[in-house]
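Okay, here's the structure, questions in a sec.
The complex appears here without one of its protein chains, the remainder shown in place.
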Amino acid sequence: MLTIATGNKAVADAVKAAKPGVIAAYPITPQTEIVEQIAEYVTAGDLESRYVPVESEHSAMAACIGASVAGVRTFTATSSHGLLYMHEMVHWAAGARLPIVMANVNRALGPGWNTWAEHTDAFSQRDTGWLQVFVGTVQEAYDATLMAFKIAEDERVLLPMMVNLDGFALSHITQSLDTVEIGDFLPPYHLPHAIDTENPCGYGPMTGPADYFRFRWDIERSMRDARGVIAEVEREFAERFGRSYGPTEDYRCEDADVIVVAMGTLGKEAEVAIDRLRDEGIKAGSMRLRWFRPFPDLDLAGRDVVVIDRDYSFGFGGVVAHAIRSKTGIEPYSVIAGLGGQEVTYNDIADFVRNRRPGTETWFGVSDHV
Amino acid sequence: MTNIVERSVTNLSAIPKEEYLYKCTSACAGCSSSLCLRYVLKAAGPDTVLVVPACCTSVIQGIYPGTAMNVPVYNVAFAAAAACASGMSEAFSAMGRETNVIAYAGDGGTVDIGIQALSGAFERGTNFLYICYDNEAYGNTGMQRSGSTPLGARTTTTPGGKPTAKKDLDRIIAAHNPPYMATACSAYPLDLYKKVKKALSIEGPKFIHILAPCPPGWRYPTEKTVEMGKLAVKTGTWILYEREFGKLSISGPSRAAMKRPAPLEDYIRGQGRFKNLDPATLDLMRQQVRQNIERIAREEEGVC
Partner (left out) sequence: MYEIRIHSRGGQGGVTAAKLLALAAFRDGKHATACPFYGAERRGAPVVSFVRIDDEPIKVYSQIHEPDLVIVLDTSIMDVVDVLDGLRADGEVLLNSAHPLPGCNGTCRYVDLTGIALAENLVIAGSPILNTPVLGALAKMGVVTLPSAEQAIREMFTDERNVKAARAAYEELKV
């Protein structure tokens, strides 16, 4: 059905279609509307899920872990400090091979208190073993959330998945949304290692180095297999519902001399900048990085690359710039912009391209070419 | 769930012979908490899942791929037992299964790091049984003080004796008005068995607080582990009772002890952790025992 919705509403609608058995969540700005909407669906009987109103995010993830291993589909949503507060259990969920789906509404971290968009929260969970996708539109928030259940629950993956959407910029913007009848797109939840009291097992007991190490390799092997599963699921989604996605969204890249790499809403805004630059005769393109884990292979050879990081790893550099550098060998022009919801317009992005100096880093509006 | 008739067990021989905790545990010699777990599982039966946060039971069950447990055991992070059990209980209920969900946690994981999740799970009315086996310190990491360590006890982080009193966990739980809560002690397995049976027959959040003496932590000879539990009860230091839908009833062994408690020294003397206790602290401990006895007695009489 074609309507309009906010990014938060789109996520809630996708969850409603996916019908998790248990949803456990704790409110935090700017994610709260997701859990409010879900609570409304559950109360109205539109969604037959158990909604567990936990007392913290740590408990939200712990409850999802308990429910997931008991044998039902699970979902939670959080943001910023909430994500960091559950960090221990975020690791646990992946280590326990539980296909929990979580929406994370990207938000800056205090102090000072700041509820606007930033990607540092998600990147702080980089090494947990979660799949991470970043979306750029309300429609994509819906589609990616639906696909997340299918990808995570695939027996070749069995890892949790995080759907990231920019706080306020996407969570609160109203755009068009086409909701779908999912039919049998999502198979019934099946966890091979679900708890079975007739076949009792120990889950996560003391484990020696040899077994522990092998389990970690199993996670990485599944993360590698996930690339193929993601492609499969995205292809099936396109066939069924007519919208296709990939590891990146490339815009006018074919003949580009310079490519802007950005994530989330800045990645969409960059497309407007590309049109302006093309009008000026600058052969620019943009590549919106959708998948962060597993990190995709990128074709950037022979081009200048401008990376916009809405994050920072202090004492090192922009997280995405570093990923591009290590994956492609290209020395990008690294722009740190949009932290704490800093306003970044398509004009600004066009300026980043015009003024690019590969090999240097610029803190937009604060410190140039450092 | 068990019905009322099935819970009426009057002697140890009536307790099922089935074992869910095998003899191959990695427990310390004289470990009373593993003894408790054995009876807890006998009472709960095979359709039970144990949720275990970081505690001695994480180790007692054995090292992967071996296990001493004959029920599914879900090991989870230190602060997360009650929350994990919440999700599990909701999931089983959503699937129409009546599997018992029992969180089995030490005192550190209950009164300290796990208390927020515990409080949340009880406030939400989660259908599960939370058991805290209390050896009054972080035993698994080598006996550091916890909020449950009693006044005067020496631990590795209170080498001069703990200057403050034991946190009154039971009154915190009582403030959540659960349908069932009880205390128990490893030295009284039949009492424990019956309480677990009764707890599991009731819908909602249930709580059992077990005093579990610990030979290496309390510094007494391993063969004294049952005797130490009995002394805790006989001196009135540990009172056995249950509170069903708010109504308190004192359990048999404590009924006599409360009328004429044995001298506190009988309990303290045999424990290295109370060595060189100064007279003022001992006096304070006596006062606390007396006040506790009076409070519980008054509550049973309906005076408070």
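Going by the order they are written in, the chains are A and B; count residues from 1 in each one.
Convention: contacts are C-beta pairs under 8 Å (C-beta built on N, C-alpha and C of every residue); 3 or more make two chains touch, one makes a residue touch a chain.
Since the model is a prediction, treat every value here as computed from it, not as a measurement.
Novice: Checking the contacts here: which visible chains does the omitted one touch?
Specialist: For the complete complex, the undisplayed chain touches A.
Novice: Would you mind spotting which of A:Met102, A:Leu158 or A:Val344 touches the chain that isn't drawn?
Specialist: A:Val344
Novice: Decide which residue listed in A:Val42, A:Leu84, A:Ala238 or A:Val272 touches the omitted chain of the complex.
Specialist: A:Val272
Novice: Touching the left-out chain: which of A:Ala12, A:Leu170 or A:Ala256?
Specialist: The missing chain is touched by A:Leu170.
Novice: Using the document's contact rule, name the residues of subunit A that touch the chain not shown here.
Specialist: Subunit A touches the missing chain through residues 4, 30, 113, 115-116, 166, 168-170, 172-176, 265-266, 268-269, 271-272, 343-346.
In the analysis below, only the chains that are shown with their structure count from here on.
Novice: State, to the nearest whole Å, the distance from the C-alpha centre of subunit A to the C-alpha centre of subunit B.
Specialist: So the centroids are 43 Å from each other.
Novice: Which residues of subunit B touch subunit A in the complex?
Specialist: So the residues of subunit B touching subunit A come out as 46-49, 51, 58-59, 61-65, 67, 69-77, 79-80, 82-95, 99, 116-117, 119-121, 123-124.
Novice: Which of the residues in subunit A end up touching subunit B in this complex?
Specialist: Those residues of subunit A that touch subunit B are 21-22, 24, 49-50, 52-56, 58-60, 62-72, 74, 88-89, 92, 195-198, 200-208, 211.
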